[in-house]
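Removed: one protein chain of the complex. Kept in place: all other protein chains.
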Amino acid sequence: MAKPTPTLYSIAKTFMWFAIISLLLLGSLVAIVLMDHSREWKVWQKKFVAIKTERAKKELAEAEAKVDKKQLATLAERLKQTQMERKSQRAEMAKTRKELEALEVRFAQAKTHYQDQKQFQDSYRYYFEEYSTHHDPRAKEFQKKFQTISPKVAAAKKEQDDAEKLRDEKAAQLEDFSAKEKEVKKEIEKLLAEKRLVQGKLDRVKPTLAKDILNAPMLDFLKPSLQVQQIVLEDLYDDYHFAKTQKVDRCTTCHQGIDQKGFEDMPQPFRTHPDLDLYLGSQSPHPVEKFGCTVCHSGSGHSVSFTDAAHTPSGPEEARQWKKKYGWHDLEKWEQKMLPLEHAQASCAKCHNDVVEVPQADHLNEGRRLAAKFGCFNCHKINGFEERWKVGPDLTHLSGKVDEDWITRWLHDPKAFRPSTQMPQIFHLSNHQDAADRERDNAAIAAITAYLVKNSEPITLMAAPIPGNPEEGEKLVKSLGCLGCHSVGDAKGDSFGPELSNLGSKVGADWLFTWIKDPKHYSSHTRMPNLRLSDPEAAHITAYLLSQRNESFEKTSIPEVMPEVVDSLILESFQGAMRAQEARAKLDQMNADERLEFLGKKSIAHQGCFTCHAIKGFEDQKPIGADLSNEGRKDIHQLDFGFVPIEHSREAFIEQKLKDPRIFDRGKIRSYYEKLRMPQFNFTDAEIESLTTFVLSLTEEQVPLQMRKRLDLKEERVEEGRLLVAQFNCNGCHTFDGKNGTLRELTEDPGAAPPVLDGEGAKVQEKWLHEFLRQPTVIRPWLTYRMPTFGLNEKDTQALVEYFANLSHEEASYKGHPVPETTPEKLAAGQTIFNQFQCVKCHQLDASSAAMGASFLAPDLSLTKKRLKPNWVKAWIQNPEALQAGTMMPSFFVDGQTPLTEILGGDAQAQIEAIRDYLYHENGVAKA
Amino acid sequence: MSDKPKFDLGKIITESQIYKSMFRHGYSTSERDRALSVMTNVFFHLHPVKVRKSGARFGFTWCAGGLSFFVFLTLVVSGILLMFYYRPTVEHAYNDIMALREHVPFGIMRELHRWGAHAMIITVWLHMFRVFMTGSYKPPREFNWVIGVILLVLTMLLSFTGYLLPWDQLAMWAITVGSNMARATPFLGHEGPGAALLALGDIQLVHSGSDVRFALLGGRFVGAGALLRFYILHCVAIPTAVVILMSVHFWRIRKDGGISGPL
Amino acid sequence: MIDIFKNFVNAISSPVVIFSAATAVFALFVTFPRQATSKPVSLAVLIGALAFFGLGLTDKHFRSIVFMPDNVPIVGLIFIFGYFTWYAMRKAVINDMRVERGEPTVEQTETNEKVLVFPYLIFIEFVTALAYAVILVLWSIFLKAPLEEPANPTVSPNPSKAPWYFLGLQEMLVYFDPWIAGVLLPTLIILGLCAIPYIDRDPSGSGYYSFKGRKAVIVTYLFGFWILWTLLVIMGTFLRGPNWNFFGPFEAWDAHKVVPLLNVNLSELIFIKWLGIGLPKQWFIREAPGILLTALYLAVPPLILARTKLKEVYKKLGPARYQIMVFLLLMMLSLPIKMYLRWAFNLKYIVAIPEFFFNI
Partner (left out) sequence: MAEIQTPPPAPQTPAGPQKIDRRTFLSWTGVAWVSFAAATTGALSIVLRYLFPNVVFEPPTSFKAGFPDDYEIGVVDERWKEKFGVWLIRTAEGMFALSTICTHLGCTPNWLSTESKFKCPCHGSGFYKSGINFEGPAPRPLERYRIMRAEDGQILIDKSKKFQQEKGEWNNPEAFLTL
C-alpha cells in the first residue's frame, strides 16, 4: 500500500468555515441591498401618497353622495327593458351578424386585392417615369404594363369601396339593435362620470400590493411608484468653474404638492407654493418645468436629502428644531445654500436686473429704494448703480450756508440736530469708545471742520428785499407744494428731502432766501427744483423756516482739541508711507493751522465724506467701501466675523453689519486708522431685513440671456423714465404708474390736488409735454400747488416724454397731431352742443372769477389744440370715467347714447366728433 | 587588418552582464541557443521549442491566428493612444474625433485603429475558416474551437461597440439599428415574444425602461448613456474578457498538442 | 456596349436571381472541385471577377458604393476569401488525389519532422506581422476614416445600416421578424459553430486539407459561410439602398423607387384568399395552420431522415446529438426556405401573432 500523502487539516472542518463565511457574505449582500433601498425621500413620498389617498377617498364619498340614486334606479330599470328588447330580436341579430361576417370577408378580400394591384401600378408608374427620363427602351414596356393594370386597379378600388360601404351599412344595422341600450348606458355613465373620475384618481394613488412589489428592493427598476422626481432645466446652468452644467432640480421628489392647488394647509414638505400664479404654474411667467426651484431659492438641486439639499433655517429656533427632527446640520462645504424665505426675493435680481422696481418683489424693491436713498452705492461699487448721484448736499460753498460750530456739532452727532436725518453717525461709535479714541475723534472732527471751512468757495448771497412774515410763510409752504418732498415742522410731507425743522439753528436768512429762490445757484447738481418764487414769497418762507430753532443743539459744548492728538494722528497716518523720522520732519514743517487742515483732509479721505458730498480737493477720489458686486455669493470665509458670536452665514453677517457696522472690531486690537469705518445709519429692523435682501441679491452669477427678463425698447424707455421719476420724486406730488402722490394724498379736496398722470402719454402731445417739463406753465389756475422747474436737461426731458408715451402704449411723436378735418356744419353743431352742455361752466377761461369750488374747475380749453391729442379728447368726452376714475367731468354720452337727439341726427359718435372738432378749430373755444 | 583582437560589438553585448541577466542564452545559430531562446523567453514561450514541419508552413496556417493576435496588439496600442484625446460624452465625443482628423499630431491613429478593427474581423474569420478547412477543431481541440467561437463573437462586439464612439450619424444609427434587435429578445426585450406575459395586474413589467436593451444602452434610446456604456465595454470590459480567453486559447493550443497536423 | 452590359446586370439583379445563381455556382463548385480549382477555370474566374470589378469601377454608382470607406474591407474580404477558398480547396483536391493513389497527404509527409520554432516559425510570423503593418499603414494613408455629421436622433439617414459584419443579419430582417433574425438566428449561429466539433467527431481529416472524406461537413459550412452569411452581407452592403430597396450594382440609389412590397400572412392566404371565410377572431385558430406547418417542419424531417438517408449518421451520433444536428440544419435551411416562400408567394409570416410579438 502506498504511503498516504500527508494532510494539513481536516477538509470537513474547512467546510464549516466555508459555510460560515458564505453566510456572512450573503448577509452582507442583503445589508447592501437594504441600505441601498432605504432612502430618506421615500418616507416623504409614502406620506404624500397617504395624504392623497385620504383625500381621494373623501372626494369619492362626496361624489357618491351626489349621484342621484333615484334616477340611477330608473335608468337601471330602463336598461333592463332595453336589454330584454334586444334579446327578443336575437334571431334577427344573429342573421345580421352572419351577413356582416360575410361582408367583412368580402371587404378584406377586396382590400387585399386592391392593395396588391395598387402597389404594382405604383411600381410600374415609377419605372415608366424613370426609364422614360433616361430614354430607356424599357419605358414602353412599363407604360404598357401600367396602362393594362390601371383599369384593374380602378375596378379593384371600386370593389373595395363598395364592399366597405356595404359592410359599414350592415355594421350600422347591427348597431341599431342595441342603440337604445347604448343610449341608456351612456346616460348612466354620464350620471356616474364624476364618481368614476374620482374613482380613477383614487385607484391611481392608493397603495396596492402590486405597487409594493414594484417598489421592493431589486425590483424597483421595473416600474416603481416611488421615484426620484427631477426637472431638467434646458436653459439654466450651475457654475462648476471649469464648466457650466445643466441645472437639475429634484426638489419635487419630496415637495410633491408644490405645484398643485389644494395643499395650502399641508405641513411641509407637501405645501402648495404660496403664489402659483406667479411661480410654477404652467400659465405663470415662471413655469416650473422651465425655471425649477433652485434658481430662485438656491440650495443643491441635485440632492434628495434634507441636509444635503442645503436647506437654511430662518433662525436659530428653527435650526434647533431641524437638528432634532431631521438630523440637519449646516452644509459648510456648499457655497450656495438655500436663501432663507425672507430673503428669497434676492434672486429676482438675477434676471430682473435692469429695472427700477421688480414687479411683486416688494421686499427687494424696498431694499433697493433704501440703498438708493442712503447712497450705499456712493461708497460701495454695486453693479447697476454706477451712474447715480451723490446723496449728500454739495459742500463746495459750505461757508456760505453754515458756520464752523454748527459743522462741528453736526459731525459729533447729526441726529441731535435732526433725528430724521439721513446723515449717518460717523464718530464716537462702538469701536471708538475708549477715551483715547474719543480724543482722536474730537481732533478729527475739528480737523474736518477746519478743512471744509477753509476749502469752501465764496458765493454771493441775496438778501430778502422785504422782511418776511412767518405766518404767511407757513401758509405758502403748505400751499405751494414743499410738502411734496419735505416735512416742515408739524406739517408731515414726503420724506424724500430733508425734514425742514430747526433751520434757525443752522443757516442764515440770506442763504436760505437765495437757496429757495434758485437752488442751482448754490449747488448746480442739486435735485431741489425751482418753484419760481417771487421775492415776497421767498422772504415769507425764509422767515417761517428760520423761526424754528433747536436750542439744545446750539448749547452742546464743543470739546477742546489737544494739539498732540492732532500730531499723533498725522504721524499715524504717515505710517507705512515713510519712516518715523521723515514723518516727524514733515510734521515739523507744518504750523498748527496747516496741521489741522492736513488732518482734516486725511480724515475726509479716511471716512469717505466725499463719496456722498461734493468737497473741493476730492473731485477724483475713488469710493472707499468694499466692492459689493458679488456680495450675495461671497465666500463665507472671506467675511470677518471677528469675535462676534453670531451664526456664520452671509445673511447674519450682513444683518449684523447693518445693525452695528463697527461691531466686528469687538475684542480686536487695532490702530485708529485700521478700525472699521462704515458709519451707523440706525436702520430699523424692517429696513435691515430689506437691505439684507438687497445685498444678497448682488451677484455676478450669469443667468443665460434667454432666461432673463429682457426689456424691449418700450420697457427700456419706461425704466429710464422710472429712474428719473425716482430721482426727481415726481410721486411726491402726482399719482401715476401704480404709486400714489404724497401731496395728493395729503390734499383733502381732490380737485385741488396735483393732477393724476395716469394715461398722460395718451392724453397730451409730446411737443407740449416737452415744453412744459422744461418750462412749466399754468394749466389749472385754481391750484395753489406749483409745478416746479426742475432744470431738466434735454436728454432727461426727452426720456420723460418717452416714458409717459410708452407708459400709455403710445408712440412718442414730436411731429404734432394733426387737427382733424371737419365741415362747417359739424363745427356749428359742435358749438351748439358745447353751449348746451355748458362746458364753460367748469372749463373757465378766467379761474380767478370762479364762483365754484376748486373741485369743479377744469383746465382752460383754449389750450386743447396745442396740448391734447385728438383721439384722447374723443375718448374722454365719450367716457371720462373710463380714463380717470373719480373724475368730476360728467359723462354726457352714457352707454354711447346722446341726450341731444335733434343734433346731427342724434348720432352720438358724430356729436362727440363735432365737439372735438370745435375744440380744435381755429376760431373755436377762444372766441367762445 | 591587424592582429589585434577584432572589435566585435555583438560579442561585447552578448557577453555583458546586463545581456546575460536578461537572456539566459547566447545569440548563436546553435540548436541549443535557438531552443533556449524559445524556452526561456516569456513571449516566445507561447510556442513549443519545435513544431511539425507541416504546421509551420505559411501555406498551412496562413498565419491567420498569429496575425489576429498581432492585429489585436496594434489595436490595443492605438486604442490606448486614442483614449488620450477622446472623451465619451455627447458634448465632446464628436469634436474629439474631429480633432483627431484636424489637428492632433498623428491623428492617423484613428485610421489605424478603425481599419485595424476591420482587418481583425477579416483575420479572425480567416483563422476560423482555415481551422475548419484543416479539420483542426476535431478532438482533442473541441474546447479550444468553442473558445475560438466566443473570441470571434467578442471581436465583433468590440468592433460594434467601437462603432458608436465617433458619435456621428453613421455611428448612432448603425448602433440604433443593431441594438434595436435586442428589443426583440424573447421575454427580456419589451418587444420580444412573451414580454407581454410578464405583467403584474395591468402593469407591464418589461417596458422600454426595464428591458435588456435599456441595460445595454443605459437609456431608452441611443444617447449619452449608451455612449458611455459602449465606451466602457469597448475599452475595458470586452478587451479584458478577450485577453483572458486569448490566454486560455493559446494555452490550450500547447496543451492540445500544438498546431494540428495529421496523425 | 458597356451600357448594355450594365443594364443587363441591373435588370437581372434581384435577391432571387442573385441568391439562386450564387447557390448554383456554389453547387457546381462543390460538385466538381477538381475542375473548379484547376488552373484554367480558376484563372478564368479570377480574370472574370477582376474584369467585372474593373468594369464596374467605370460606373459612378458602383464606384461610390464600393469606395465608401467602411465598404472597402468587404471588397477585400471578397477577394481574400475567394482566394483562400480556392486555395484550401485546391490543397484538399491535391490531398484527395494523393489519398486516392494511396500516397500520404502533403502534410503527412512532413508531420513527423519537427523544426525549431525559432527562427523558422517566429520568422514567418514576424514577416507576416510586418507585412500587415505595411498594408495597414498604406490603407490608413489612402483611406480616411469616415466622419459624417454629428449624431441626430431625430433624423434617420436613409438607408440606416448596421456595421457591415452585421448586415447579413439586417438583410435577414427582410424575411424574418427581429426576434428571429436579430436574436434567435445569431444565437443559433454561435451555438451551431460551437457544436461543430461535438457533432463532427470523425478523427480523419484532422490536421490536413481534405474534401472528399468530409464533403457533407465542408459543404454545409461553406454554404453557411458563403451563401447565408457573406452573400447576405454583400447584398446588404452593396445592393440595398434607400428604403432598403434592392438596387442593381450599376443603379443609382433613388430614394423614391417604388417596388411592390405588399406581403400577406399565411393565415390571410388560407382564410381569406383560399377559404374565403374571413380571419378567425381567436389567434390560435387563426394561426393554427402556420403553427402546425412549423411544428411539422421541425418534427417530421428528423424522423424520416433517421430511418432513411441519415440512418448511418443517426447510429453514429445517437439520438441527442442527431436531434441537435438536424435541428440546427433545419434552422439553417429555414432562411432560404423563407426567402423562396417570400419570392414565390409574397408570404410575410407563416405564423403571425403580433399580439405577443410572435411572428415567424
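Should a chain be cited, it is by its letter among A, B and C, assigned in written order, with residues numbered from 1 in that chain.
Rule of thumb we're sticking to: a residue touches a chain if its C-beta (ideal position, glycine included) is under 8 Å from a C-beta of that chain, and two chains touch if they have at least 3 such contacts.
Worth saying up front: this structure is predicted, and the values here are computed from it rather than measured.
Within the whole complex, touches from the chain that is not shown fall on A, B, C. Screening A:A94, A:V232 or A:V894 against the full complex identifies A:V232 as the residue touching the chain left out. Set against the missing chain, the residues C:T85, C:T109, C:S160 or C:Q323 yield one that touches it, C:S160. Touching the chain that is not shown, out of A:T53, A:Q115 or A:S132: A:Q115 (per the contact rule at the top).
The chain not shown here is touched by just one of A:A65, A:M218 or A:A885, and that residue is A:M218. Chain B residues in contact with the hidden partner, per the touch definition given at the top, are 173, 176-177, 180-181, 183, 196, 207, 209-210, 214-215, 218-221, 223-225. Mapped onto chain C, the footprint of the missing chain covers residues 154-160, 173-174, 177-178, 242-245, 255, 261-262, 349, 352, 354-355, 357, 359. Those residues of chain A that touch the chain absent from the view are 4, 7, 9-13, 15-16, 18-19, 22-23, 25-26, 29-30, 32-33, 115, 119, 218, 220-221, 227-228, 230, 232, 248, 250, 282-283, 289.
Throughout what follows, only the chains that are shown with their structure count from here on.
Spacing of chain A relative to chain B, judged by their CA centroids, is 63 angstrom. A separation of 71 Å divides the Cα centre of chain A from that of chain C. The set of chain A residues that touch two or more partner chains is empty.
Listing the residues of chain B that touch chain A in their complex gives 200-201, 203-207, 209-210. Only residues 208, 210, 213-214, 221-223 of chain A touch chain B when the two sit together in their complex.
The touching residues of chain C, when paired with chain A in their complex, are 7, 11, 254, 256-262, 264, 268, 272-273, 276-279.
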